[in-house]
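What you see is the complex with one protein chain gone and the rest in place.
For chain A:
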Amino acid sequence: MKSAVIVFPGSNREGDVVRALKQAGSDAQKVWHAETELPKGTDLVVLPGGFSYGDYLRCGAIAGRAAVMDAVRAHAARGGLVLGICNGFQILCESGLLPGILMRNANLKFICHRQFLKVERNDTAFTRAYAQGQAIDVCVAHGEGNYTADAETLKRLEGEGLVAFRYCDAYGHVTADANRNGSMNSIAGIYSDKLNVLGMMPHPENLIEDLVGGTDGRGLFESLVSSFPRAA
């Protein structure tokens, strides 16, 4: 499985996600934002975490309009897989690939801590290695992760099963305490209509080894790789 990790000026978790993809068996390469085409044969596009363009405008607003994003939109329109993590989720919302927006955290501060997520469904290319309802232990590191959308959008996301992950406690209970950034419906990640685009605030790529805290993040990358049978 071939993945392209887009690097914008100010991206800073591109190395972390490349490590996670490679560990899962993907051929991962970095692609500079000024490119107008994706490498031939790209199966998965990853928009990594960071502070693209310093996040001095709305987070992700400038990157959402970068040259390479036309190619990413075309890839998504063809049904290609796209994963946006943290700043990548913000970019997906700004580029029109996902609905809604990420606002300042409820406490108005950057927060970095371990966080459990409830896996809402395990029948997508991103989550098949998990069990439905499983609480996975990953981490968050963001200042603007407060997912917000209008009532109609929220209703549609819920109604069509497009919520990917929710903030929960260690037992999988979706509680107010577990939703530290104040996201609507405790939403930590959402899918596009066709389930081929996933945006999420937490960082599964930082929880892939016991040595650095655990391996619950691995499942996401293993799911993606296993979605592509090895080329004959």
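We adopt the following convention: a contact is a pair of C-beta atoms (placed from the backbone, for glycine too) under 8 Å apart; a residue touches a chain by one contact, two chains touch by 3 or more; residues count from 1.
By our rule, contacts and distances are computed from a predicted model.
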Listed names "Putative tricarboxylic transport membrane protein", "Lactate utilization protein", "DNA-binding response regulator" or "Phosphoribosylformylglycinamidine synthase subunit PurL", matching UniProt entry of the absent chain: "Phosphoribosylformylglycinamidine synthase subunit PurL"
Identified contact with the non-displayed chain, of A:74, A:131, A:170 or A:212: A:212
Among A:61, A:111 or A:174, the residue in touch with the chain that has been omitted: A:111
Interface residues of chain A (partner: the chain not displayed): 9-10, 12-13, 15-16, 19-20, 49-51, 53-56, 109-113, 139, 141, 143, 203, 205-206, 208-209, 211-213
